[in-house]
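Only one protein chain is missing from this complex, and each of the others stays in its spot.
Order as written gives the chain letters A and B; numbering starts at 1 within each chain.
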Amino acid sequence: MKRIKKLNTPPRFISYSAVGGYEEKRGPLGELFDLCDESDTFGQKTWEMAEGEMGRCALNLALSKCNLSHESLELLIAGDLQNQCVATSIGLGTFGSPFLGIYGACSTCTEALLILSSMIGSGAVNTGACVTTSHNSAAERQFRSPIEYGGQRSPTAQWTSTAAGSFILSRDENIIAQSKFSSVEISDFMIGRIIDGATADASNMGAAMSFAAAESILEYFEESDMKVRDFDFIVTGDLGKVGSEILKTILDDRLPTASAKHLDCGNLLYDFSRRDVHSGASGCGTSASVLASFFLPKLETGDLRDVLFLSTGALMSPSSVLQGNTIKGIAPVIHLHSNAV
Amino acid sequence: MSIYAYLILAFIGGGILSLIAQLLIDLTSLTPARILVAYVSAGVLLYAVGVYDFLFKIFGAGVSTPLIGFGAAIGRGVKEAVVKDGLLGAFSGGLSATATGITVALVAGLVASVMTTGKPKRM
Partner (left out) sequence: MDIYSLEGKKKIIKEHSPKTKTLKNSCFAFLTGGVICLLAEALRHTFLYFDIDSKDALTLVGVTFILLASSLTALGVFDKIARHAGAGTLVPITGFSNAITSQAIDSKSEGLVLGLGAKIFTVAGPVILYGISSGVLYGLIYFILLSTGVVAP
């Protein structure tokens, strides 16, 4: 079975945006975000609605950057961390675009991008968008304890980011020609496999996901014609410090060249020296917002040429954790290539 | 005993009970909610075997303020009710003895909730 799927008509990124909250504004990438609401509420009454509104803002910003109307979107693929992906349907319903809601935990960003790129690559769709969001307060409510509850976080715990990323992809030559962004494409992708994370500790998701990330990276380079040296970076989604350490150990053993090229979005979003970050950022907004605010602009200008991007997802629910099931990890891969001259 | 001795003993009693709970949280997989349940049940047990009154004489609020004291209050309430009302007392004593604390905590929670809006969490 060949797992890497090459796209004959690779879709181009014609626009993207990153939106965040209070902690994201204070992170190293804070200035690169398109919008940060330091109240984290986005003018809404509940955290669930705030997450939806954040997604709506992100897509609106991306649309306005490429002067596109929402009517040109033939497909909208989106997801978030809440039960039944409800933030997405609350926030994105107003666009009226044909919609696919997906769930891949924190890997949703890459999952959405690879589904959309295969739709575009096959010719079924010309132009479409992906949006992924996560909200710290909404996630705390759903997965952990009430926000005002006096508890201590484990050193391995990660901080669910209040962040959204949105991306518009197209193969329509007129639209690509009109947009100021047009040089980055998704040239191939590899769908992730469910890999057992061997821990039931929801405060150690980075470790649980690291094995899926390792499996995907090793498998990709096993099969691909491209070598590790052809890539500027191998970027994982939200392994955090603990997960990145485990990934590094595995790569040092199996694919030593890859270890030096590894970056993790969960380690890039927050300022470890000034904020009490613990193991890093998590949540499906993490990889989406870091991709949109940091990696895509660098690829657009040609500073980076090839990036292997894999968001990492910890597949679990509050019930599955209480019942003692181990957390499963998944890491879908996309290969981002810059055509900048 | 001087008041300072009472205060210091209360400090030591409360400190040790907190320390034990912290060690249980850090070194075992016990969650804070389980610790609370364990402490309340332990309070009933300590009262039943007569150790609680002995500890209370030494540490005062140092053992009555932790949830052990809440459990001991249930134990004392049950014992007194059984003596007074017989078998039915086993079912009425526990809640009667702790009714004030539980009611205040619940009503305070209700009032606090109605009067405030949740703030986002910060690192």
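We take it that a residue touches a chain if its C-beta (ideal position, glycine included) is under 8 Å from a C-beta of that chain, and two chains touch if they have at least 3 such contacts.
Because the structure is predicted, anything quoted here is derived from the model rather than measured.
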item: Absent-chain contact - pick from A:Ile246, A:Leu263, A:Ala292 or A:Ala331; value: A:Ile246
item: Option from A:Glu148, A:Glu222 or A:Asp303 whose C-beta touches the chain left out; value: A:Glu148
item: Chain B, residues in touch with the chain not shown (by the definition above); value: 3, 6-19, 21-27, 32-33, 35-37, 39-41, 43-45, 47-48, 59-62, 64-67, 69-71, 73-75, 77-79, 81-83, 86-87, 89-91, 93-95, 98, 100-102, 104-106, 108-110, 112-116, 118-119, 121
item: Chain A, residues in touch with the chain not shown (by the definition above); value: 45-48, 141, 145-156, 196-199, 204, 207-208, 211, 214, 242, 245-246, 249-250, 253-254, 326
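Convention: only the chains that are shown with their structure count from here on.
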item: Parts of chain B lying in touch with chain A, wherever the complex brings them together; value: 25, 32, 118-123
item: For the chain A and chain B complex, residues of the former touching the latter; value: 21-23, 39-41, 47, 136-137, 140, 147-148, 151-152, 159, 162, 270, 275-277
